[in-house]
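Have a look at the structure below, then the notes.
Complex shown without one protein chain; remaining protein chains in place.
In order of appearance the chains are A and B, and numbering begins at 1 in each one.
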Amino acid sequence: MNSIVPDSSFTARSIAENVQSGEWSAVEVLEGYLSQITQHESEINAFNTVLEEEARATARETDKDIAAGKTLGPLAGVPVALKDNLCTNGIRTTAGSRILENWKPPYDATVVQRLSAAGATVIGKTNMDEFAMGSSTENSAFGPTRNPHDLSCVPGGSSGGSAAAVAAGFAPISIGSDTGGSIRQPASLCGVVGVKPTYGSVSRFGLLAFASSLDQIGPFANTVRDAAIVHEVIGGHDPKDSTSISEPFPSFLDDLERGVEGLKVGIISELMGGIDGISPEVIQKTREAASVLSENGALIEEVSIPASLYCLSAYYLIAPAEASSNLSRYDGVRYGLRVSGETLAEMNINTRTEGFGDEVKRRIMLGTYALSAGYFDAYYGKALKVRRLLAENFDEVYSKYDVLLSPTSPCTAFKLGERTADPMTMYVNDVCTIPSNLVGHPAISVPFGSGNDGMPIGVQVLAPPMQEALMYRVASTLESAEK
Amino acid sequence: MTEPISEKEVSHVAHLARLRLSHEELQLFTKQLGAVLEHAKDVEALQLDGVEPMSHPLPMENVTRKDEVHKMLDRDEILDQAPVTEDGRFQVPQILGEQP
Partner (left out) sequence: MTNNGLKDDWELIVGLEVHVELGTRTKLFCGCVNQFGDEPNTNVCPVCLGLPGSLPVVNEKAVTYAMQIGRALNCSVNRSVFARKNYFYPDMPKDYQISQYDQPTNTDGYLELPSGVKIGIERAHIEEDTGKTVHVGSSGRISGSDYSLVDYNRAGVPLIEIVSNPEIRTIEQAKEYVEELRGILLALKVSDAKMEEGSIRVDANVSVRKAGEDELRTRCEIKNVNSLRSLGRAIEYEAKRHIDLYENGESPSQETRHWDEGDGRTRPGRSKEDAEDYRYFQEPDLVPLNPNSQMIEIIDEELPSFPSERRKQLAALTEMEIIEVALIVERGHDDFASATIHAGATPQTVIKYLTNNLSDGFGELSPTAFAALIQMEEQAELTSTQAKKILGKLVEQGGTPKEIADQSGLKAIDTDELENLVDQLIASHPEEWKRFCGGEKKVQGFFVGEIMKSTRGQADGKVINQILNERTTN
């Protein structure tokens, strides 16, 4: 069968243009990616489910529509890989958990509907840390995903499968979810672009919740423009999500190449050595990125976000607290795994004990503890106050600066198994990405060179809420310099 | 110095969360949760009187929908996903104790 072997010059944008014009067929494009999957998936394990036949059927439909003269959306014929915590009607959705191993939702997530409406072809469901809890994709019930740049390394997490899928050429774009850095950190480790949108800009309807006040769905792509295109497709108001922003966003694409002349960019000093554990080469790369912006006419200054010192602690109270409640519904009654027991309580306990992995159990217990009588004020209550301080810090800085710059991940991809023994060493991976989740602001990770180990390094651009257009503009400038 | 969380507390929390821990797991989780809570002591120690808690990133209010009927699910489809059903209902083992 004819196929077009994908390479990194293949963008979602070029595919959609060529498919729409009839230059390429959607089936040919799909076969190219499928053969890439066939060749390398066994080493990488990016997918929990590859939807070969379903995707072929969709691609054939796309080609039929094009032949019939229809104008399809901005993702016509573009294969997309979905994180396995996004509901797909009739298609297994596991969240990387044994407890949902065979669950088939009776509905599509809003983002899935929007991707389909834009002409995209869903190629598979990607591997992830169980219920998005992790930073390495080692906490999946279905085995770890490996980093395409070095198979002995992790891809980051929790959206490691989606990041690896794009990095390995399994799909030109993919979708992840980001609660404390779960898109940006694996994007950084896999050398791709990853975006956490403004909280409320992409509907969470159909996203299996981890921590509802922090979760946002966002894109992975090879280019900033592709990420912006996908963001525009999946974003926008959704009446099914009460936390969805109803005001329209300005176009992310119009000013993408306008440059950074005259912009004021702050570098977050706490994340540039102020907090321990961020590697010097990552800090160095971030400084180089700042220089690029400066050379392009931006004003660069160090700024302070004092509350960022407490973000890790606040996050590891708030996220588990919400998670402990969100994950109560996996009780063996209505769907998913049931491990039988004499009584209801025994059945609940057997099911949850066998169905959940250790990291999920740890966070459920941590969150239950933080919310329980006698500890609420000391832990959860205080964490919510830190969140307020952090928001005030950002407001103040954004009254003087347009965007902020920081590392994405404190280090390059680490080895599989290296950090699984001690949860705290894993948690510190999120230190640079957590602040944006706590306050609901958008942030992007853009590949920016590599470390001494040859592994990719990403830098993070943070922007005020709903200022994605500005964020993409700055990211685009960094991307051009890197190439 | 006192441990941030005791084995007894972890065991209580596991019960609240409907989880069972082996003796080894109880020891390990107590140590690991202790380490996280130890780290969280920086927050516990902060003087935050008068700071308004922030539960949610968006200052939104009054999001509602109209009282209109939407499409409902097909019963067979949902029961098909259930572990055990009987008579169009979801079956659960014997319940000890009334609803709280």
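Couple of notes before you dig in:
Throughout what follows, a contact is a pair of C-beta atoms (placed from the backbone, for glycine too) under 8 Å apart; a residue touches a chain by one contact, two chains touch by 3 or more.
In this text, all values refer to a predicted model and were calculated from it rather than measured experimentally.
Considering A:P79, A:P105, A:G191 or A:P410, the position touching the chain not shown turns out to be A:P105 (whole complex). When the missing chain is restored to the complex, the residue among A:A165, A:L371, A:V431 or A:A475 that touches it is A:L371. Residue B:D87 is the one among B:E24, B:D49 or B:D87 that touches the chain missing from this view. For subunit B, the residues touching the chain absent from view are 16, 18, 55-56, 58, 60-73, 75, 78-79, 86-100. Of the residues in subunit A, those that touch the hidden partner chain are 85-87, 93, 95, 100, 103, 105-107, 109, 204-209, 211-213, 239-243, 321-322, 324-325, 328-329, 331, 333-335, 344-345, 348, 368, 371-373, 376, 380.
The criterion applied here is as follows: only the chains that are shown with their structure count from here on.
If you check the complex, the residues on subunit A that touch subunit B are 103-104, 106, 199-200, 213-214, 239, 242-243, 245, 309-310, 312-314, 316-317, 324, 328, 331-338, 340-350, 352-353, 356, 361-362, 364-366, 368-369, 372, 378-379, 381-389, 391, 422-424, 427, 438-441, 465. Across the complex, subunit B meets subunit A through its residues 5, 9-10, 13-14, 16-20, 29, 32-33, 35-37, 39-44, 46, 48, 51-58, 60, 63, 65, 73-74, 77-78, 81-84, 90, 92-96.
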